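Of the protein chains in this complex, all but one are displayed in their positions.
For clarity, chains are labelled A and B in written order, and residue numbers in each chain start from 1.
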Amino acid sequence: MSRLEVRDLTVGYEGGPVLHAVDVEVPHGELLAIVGPSGCGKTTLLRTIAGLLRAQSGEIRIGQRMVTTHGIHLAPEKRRIGWVPQDAALFPHLTVAENVAFGMLAGRGSARAARRAAKSDEVRRLLDLVDLAPLAHRAPGQLSGGQAQRVALARALAAGPELVLLDEPFGALDPMLRADLRAAVRELLRAEGVTGILVTHDQAEALSVADRVAVMRGGEVLQLGTPEEVYRTPATPWVAGFVGDAVFLPGVLHGDEVATAIGRLRAVPVADAAGLVPEDGADVTVLVRPEELRVVRADAASVADATAAHRADADRRADDGALDGIVTDVEYTGHDAMLALALADGVRLRARVTASGVVPRGTDVRVSVDGSVLAYRPEA
Amino acid sequence: MTDRVATPSPRRPWGLIAASLVAVALAAIPVIHLVVRVLSADPAELAAVFDRPRIPLLVGNSVLLAASVTLTAVALGVPSAFLLARARLRWRGAWAVLAALPLAMPSYLAAYGWLAWQPSMKGFWAAWLVLSFVSVPYVTLPVAAALRIGSTGLDDVARTLGRGPFGSFMLGTWPQIRPAVLAGALLVCLYTLSDFGGVALFRFPVLTTAIQQAYSASFSRDEAAVLAVLLVALALLVVIGEQVARGRAARRIQAAPATGRRRMTRLGPWTVPGLALLALVPAVAVVVPVAVLLGRVLTAETLQAFDGVNLAQAIGNTVLLSAGGAVVAVALALPIGVLAARHRGRMVRGIESAGYLALGLPGIVVGLSLVFFSLSVVPALYQTALVLAFGYGILFMPKAIGSIRSATGQVPTSLEDVSRTLGNSRARTWWAVTARLARPGIFAAALLAAVSAMKELPATLMLRPTGTDTLAVELWQRTDISAYGAAAPYAVALLLVAAVPAFLLSDARAGREATREAIAPDARAGREATREAIA
C-alpha cells in the first residue's frame, strides 16, 4: 500500500496552471526525490502535498486519508507531515532542544510549552538520532548550516509524521557536507520507517539518495522510476540530458538498427508520452551515454574503453563500425575522465573513460558504441 | 528559491482582509465625515472658498513646508542612523537615546521655546527648522533598525570595483534601507502636513492654519471641510508616491542578501562632525526650547503655587489614556500591517493607503469627526476615556502600520510553514511564531502611538471626559495665557513622560547588541562549520 498518492493534480492561479495533471505514488517507507530545473513546479508540488498551497483539482492521499479532493482541502496542520525547508527555518527564539520539542506539541505550540517539553526523553532521543545532543542548548544562530538542517529534520520527525517533505534541504551547504548529510537523512528516514519526499535541482543527489526519482519539467512529471530506470531508460531525450551526461545523434531507424554519423547501431525504440513509437524508416534522436562510447587509440597499441567489463570483447568488435577521430580535450576528475572527441566528418562527441584509460589531447582514436542505444522520436 | 516566480499565492486571506477593512473603515471616519460635509454643503459657498486669492499660497506653503521638512529629516536622519548603527561610537546607547528624544517634543512646545528665546523667529524658515528637527527620529529610528539587520557585503564588492565609500554605500546599503527611509519620510511628510501648533506659532500660513481660522472666525465647518479635503488630497498623493517608490525599491532589493556581515566603520577624522550631527538634532529640537522655558520659570513673577497633586493627576491621565490609545492603535494597525507584509495586489495597496490618510489631517478635524461618530453610534460613551482612547487609536494607527509591516515582513514565511505542518492552526501559528518574533516591532508601534497620543491636544480637548486633564491640556491652558512660569512644570513633565517611550524606542540595548552580533555569530558559525567538516 502506498503511503502517498497524488492523482491528476492541477495547481495554478490566474496566470495559468503551474502543475498539470500530476500523478505521483510513493510506497511506504521509500524516499522519493523530485528533481527538475528551476521553475519546473517541484516546490509547488511539495507545498501542495503539505497543504501550504491549494490545488485546483485532483487528489492527494496520505496513508488512508484523502487530504485533497474535489476542492476539499485539509489544512496543513491536520495532515501529519514533517516539513524541512531549504533554510532549515529554526525558530530563532528557541534553543535547539526547544525547536525539536516544538514539533511534539501537537497544535499547542508556544515558546513556553516548548521550553517545558524540551526536557523530555523523546527530545533527547531525537537529538541523539541526529547526533546533536551536545548542542541542545545552543541558539539557532550559533549552528552551522548542516547542524541547522539536522535540527530541522529532528523537529519534523518529532511530530511522528507519516510523511516527511524536504524542500532542497541541502541546497545551501558545501559539497562535502551535502554528501554526509544526504546519507544521514536517508539512514534516519529508513530507521524511523518514515516515507519521504525530497525536492532537489541536483540530479546526482536525486539519483544517489532516493529509492525512486520523479523528473519534472514545465509542471509535469516526465518520468517516475528507480534511479537506474531513469538513468538507463530515460523517458525522453530531455530527461536523459537532465539526469546525466548524454550525447545525442540524429539517425534513421531501420528495424532494430539505427543509422547515425558514427555508423549503424543496435537500437531500442522508445515510446513518447503519447505512446507513439518511432516507425521503421523514421528520423530518430539517438541517445548515447558517454560511458557507452568505446575509445581506442588509432595505433591500436593500447586499448582504452569505458569499463573493464567491456575489455573482454573489445577485440571481437574492434573493427565493427568504429570511426576515426581525434581527442580535442580532456577533463580529468580523478576517478574517471571525460574526453571531447571530434570525428573525421565533424561530429563532436563526449566519452567517459576510466582514469587509467585517459588518452592525451591530440591523440588519434577510433570510436565505437557498446551495446544498444535508445532511439526517440525527435522532440518538436 | 526555486519556483518563486511561478508559485501561486495561497488562498486569499479573507479573515485578515475583513479585519483590515474594519480597521480602515474606522480610520476613514474623519475622511468620510469630511467628504459627506463637503458634498452636502452649498456648492456656491464651496466655490467661493476656492476663489480666494490666498488658497494657492496656502497649498503652496503646505507643499513647500512638507517637502523641505521631509528632505531635511531624511538628510539628517540617514547619517544619524548610520552613525548609530554602523560606526564605532563611544556611548552608543546614550547617543541612541538622544537621537530618539525629539519624538517626545510636541512641535508647539519646541516652537514655543524657540519663540521665547528668539521672538523674531517667524515664517517658513522658523517652521522648517523646528518641524524638521523634531521629526528627524521618524527617519533615524527605522533606518537604524534596517542598518542593524542589513549587510555590508555589497558595499565591499562595490569598493573592490573602484567605488568610493559614498558610492559604495549608495550601491550596497542604500537599497537595503530605502524602504525604511521611505516609511520614515512618509510619516514626516504627513506629520508636517497636519501640524498646526508649530506653524501657527511661527505665523507661517498653511492649510492647517487656514482650517483653524475657518473654525475660529467664521465658525464655518463647511469651509474648514473644503480646506481639509485639500489636505487629504495632498496626503493621498504623498501616500501613493511612497507606495510607488517602495514598490520599486522592493523589486530592486530582491537581489540584495538579507543576511551577512556588517562592517563597523571607524570614524577617524569624521568623529567630530559625526558627533556634532548627533548632538545637533536633540539640541535644536529639545535642549534649546526646554532650557529657555526653564529659564522663564526662574524669571516669571507668576510662578503660581506649584500644584503637585494636579501635576500627578495629569501625568496619570496622560499615561493611562495614551496607553489605551496605543493598544487600540496597534489592534487596528495589526491586520493592515500583516496584510501589507504578507500579501500584494491592488486591494492590499488600497487598504494600506486608506489606513494612512487620517495622519494628514489636523487633530481638530479628526476630533470633530469622532465627536459626530461617537454621538451617533455610542452616545452613552461620548466624552469618556473609552472614546478618547479610541480616537487616539484612529489618529495614530498609521504610525503603527509601518513598524508592524516591517517587523512582520522580517519573519520568514518558512517559519510559519513549519509551524503549520507541525500541527498548529493559522491563528496559533500567527500568535506563537509570527507575533512572537515580530514582538519588538509591534511593541515599537505601540510606543510610537503612545508618544504621539501623549502630545495630542485638539482631539483631546473635545473628547476627554469633562474634568480630565492631560499634560498637553494643562500645558495648553497655561501657554495660552502666557503664564510661562506656570506652564514650565507641565512642559517638563510632558517631556519626561514622553521621553520614556522615546527611550524604549531608541533601542539603546539593541544598538549594543548589534555591535556584538556584527562580530560574533558569523565567526562562531564559521568555527562550527569547520569543526563539523573535520569530524
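We take it that a contact is a pair of C-beta atoms (placed from the backbone, for glycine too) under 8 Å apart; a residue touches a chain by one contact, two chains touch by 3 or more.
The definition used in the following text is that contacts and distances are computed from a predicted model.
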Among "Cytochrome P450", "YdbS-like PH domain-containing protein", "Extracellular solute-binding protein" or "Phosphoribosylformylglycinamidine synthase subunit PurS", go ahead and choose the protein name stored in UniProt for the chain not displayed. "Extracellular solute-binding protein"
What chains on display are touched by the one that is not shown? B
Thinking of the whole complex, not just what is shown, which of B:162, B:308 or B:379 touches the missing chain? B:379
Where B:85, B:201, B:238 or B:454 are the choices, the one touching the absent chain is B:201
Touch as defined at the start, partner being the missing chain; which of B:79, B:93, B:241 or B:440 qualifies? B:440
Given B:59, B:190, B:210 or B:404, the correct residue touching the omitted chain is B:210
State which residues belonging to subunit B touch the missing partner chain. 48, 52-54, 57, 115, 119-120, 200-201, 203, 205, 209-210, 212-213, 215-219, 221, 224, 300-302, 319-321, 323-327, 364, 368, 371-372, 375, 379-386, 389, 439-440, 443, 446, 450, 458, 461-462, 465-468, 473, 477-478, 480-486, 504
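The criterion applied here is as follows: only the chains that are shown with their structure count from here on.
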Contacts from subunit B onto subunit A in the complex sit at residues 1-3, 5-11, 412, 414-415, 417-426, 428-429, 431-433, 436-437, 521, 524-525, 528-529, 532-533
Which residues, counting only subunit A, touch subunit B once they are in their complex? 11-13, 15, 18, 38-44, 47, 50-54, 75-83, 85-87, 89, 91-93, 102-103, 105-111, 141-147, 152, 155-156, 158-159, 165, 168, 174, 176-177, 199, 201
